[in-house]
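What you see is the complex with one protein chain gone and the rest in place.
Presenting chain A:
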Amino acid sequence: METAPKPGGDAPPKKNKLRAKRKKPRERRNPEPQRTLSGAQDPFPGPAPAPVEAARKFRRIDKSKKLLHSKSKARSRLEAAEAEEEEASLRAARSELLLAEEPGFLEGEDGEDTAKIRQTDIVEAVDIASAAKHFDLNLRQFGPYRLNYSRTGRHLALGGRRGHVAALDWVTKKLMCEINVMEAVRDIRFLHSEALLAVAQNRWLHIYDNQGIELHCIRRCDRITQLEFLPFHFLLATASETGFLTYLDVSVGKIVTALNARAGRLDVMTQNPYNAIIHLGHSNGTVSLWSPAMKEPLAKILCHRGGVRAMAVDSTGTYMATSGLDHQLKIFDLRGTFQPLSSRTLPQGAGHLAFSQRGLLAAGMGDVVNIWSGQGKGSPPSLEKPYLTHRLSGHVHGLQFCPFEDVLGVGHNGGITSMLVPGAAEPNFDGLENNPYRSRKQRQEWEVKALLEKVPAELICLDPRALAEVDVITLEQEKKERIERLGYDPEAKAPFHPKPKQKGRSSTASLVKRKRKVMDEEHRDKVRQSLKQKQQQKEDGKKPKPTGTRSSALDRFMH
């Protein structure tokens, strides 16, 4: 019996029918109870209870998004991936039992207002090690101070306006270096580790070693007012009086881009630690969002009726707190609508804002620091009543929460103060990311790995997970090109050919009837689709006309 391959019509060829059957995932049998020599049995058999609520934060797949043009193979793989993610998130939630530390707290008794509790009271009530974390450095000679903690929270860099630059390990109070740069210091930042410091001096940007040796003087960055370091991209962003936002790659030592913000003097800058976007505050009340990949700002948000004086973004990138010359302190939602969530009028405008790792917001107004807290890590701070307040011996010039300690560092006219803020910091750090107790060897290994996985600057955008999305545009482009090349669409549905049946069910009349059935079904689907589209168009057309336009006699000539 000779069978040559049948020449089909214009039908795209069918797939091979003999495919290996997909195996179902093996179900794990319940393990039999372990029998020990002593006869003792596990009083809590089975795996540890997995809190379903906690598992939610480990899920990354957005199930509401649907994939268009998906084939059954891709869909089945997606389903398998979603099932795996469920299991993995439960396991990760279960592993949270192993986290050793608990966050701090401060509660007043019998309706006592925590804001009235003074730092000295807290110092008395707390253990010696924590009490030692509260200190005041009286440095009146060299001007108001700005400060910066390193990424691990172990080291502190301070820069006084009259040129005093120092770096120390504030926990052991061991001084690393102390120099006077003989020029005004406007801002100071640690680079990726405690080994390097960037100092924005009066004229240019200087980079120092933690021993005080000047390593670089970058003359292209002149008259800088603010510095921000993007740790995962090794980029130092500088905002200057000339209105330029310059990104400097500190690993290779090249200026990535110098963007003209076209808004005059740039005074107010902060970074969003979630997506590495730089926020610039302007004197017309707007906040613009910048990425080194684009010459124009990614977004502009109108925040205040006067100029914006301070901004801060929390560590998850969800909330932005801004304060302006109109004495308002507002919290905006960054991941979604960019609308203000809450606002508060302050007696005096806040010149400095800082978020802690657990969502506490600190505002420096004059010589007073107010701290507001929220429900926990994910929620915005409620601006009703402050959690803590403190009056300093001089006006606030710098504010930063220490990364893994319950401490707020304040730089002011009279030096540096380290305040105790129970519940501010993330209690459990990850040893492979930032480890305050790392040894020299561990730091070197970490530095090499961080440099190897340095993210290129072009990948900075509003959604850091954008790289994981399906590139629908390229997919559609490729599909179009393939259809053009082949002359037919290989994925189009093959026209229906009724299968030949036995026992007289394959007569011409029944074949025609079967074909008609399928054709009618397809026709009905098409009609339904077109009806839906027409309804959609109607609804779009019914949208309300823009208010403020009065109907006039000339309208008949418009449409």
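Rule of thumb we're sticking to: a contact is a pair of C-beta atoms (placed from the backbone, for glycine too) under 8 Å apart; a residue touches a chain by one contact, two chains touch by 3 or more; residues count from 1.
Note that contacts and distances are computed from a predicted model.
A.B. asks: When one chain of this assembly is omitted, its UniProt record names it as which of these: "AP-5 complex subunit beta-1", "DDB1- and CUL4-associated factor 13", "Sodium/hydrogen exchanger" or "Cytoplasmic tRNA 2-thiolation protein 2"?
C.D. replies: "DDB1- and CUL4-associated factor 13"
A.B. asks: Tell me which of A:Gln201, A:Ser315 or A:Gln400 is the one touching the absent chain.
C.D. replies: Checking the options A:Gln201, A:Ser315 or A:Gln400, the one contacting the hidden chain is A:Ser315.
A.B. asks: Looking at the full complex, which residue from A:Leu452, A:Ile473, A:Ala509 or A:Ala553 touches the chain that isn't shown here?
C.D. replies: The single option touching the absent chain is A:Leu452.
A.B. asks: Determine which one of A:Lys300, A:His327 or A:Lys377 touches the chain that has been left out.
C.D. replies: Among A:Lys300, A:His327 or A:Lys377, only A:Lys377 touches the chain that is not shown.
A.B. asks: Out of A:Asp42, A:Asp62, A:Glu107 or A:Glu384, which touches the unshown chain?
C.D. replies: Spelled out, the listed residue whose C-beta touches the missing chain is A:Glu107.
A.B. asks: Kindly note down the residues of chain A that lie in touch with the hidden chain.
C.D. replies: Where chain A meets the chain not shown: residues 1-5, 7-13, 16-18, 57-58, 60, 92, 95, 99-109, 112, 114, 117, 121-122, 125-127, 129-130, 133, 232, 273-274, 276, 315-316, 377, 405-406, 420, 422-423, 425-433, 435-437, 439, 441-442, 452-456, 459, 464-468, 485-488.
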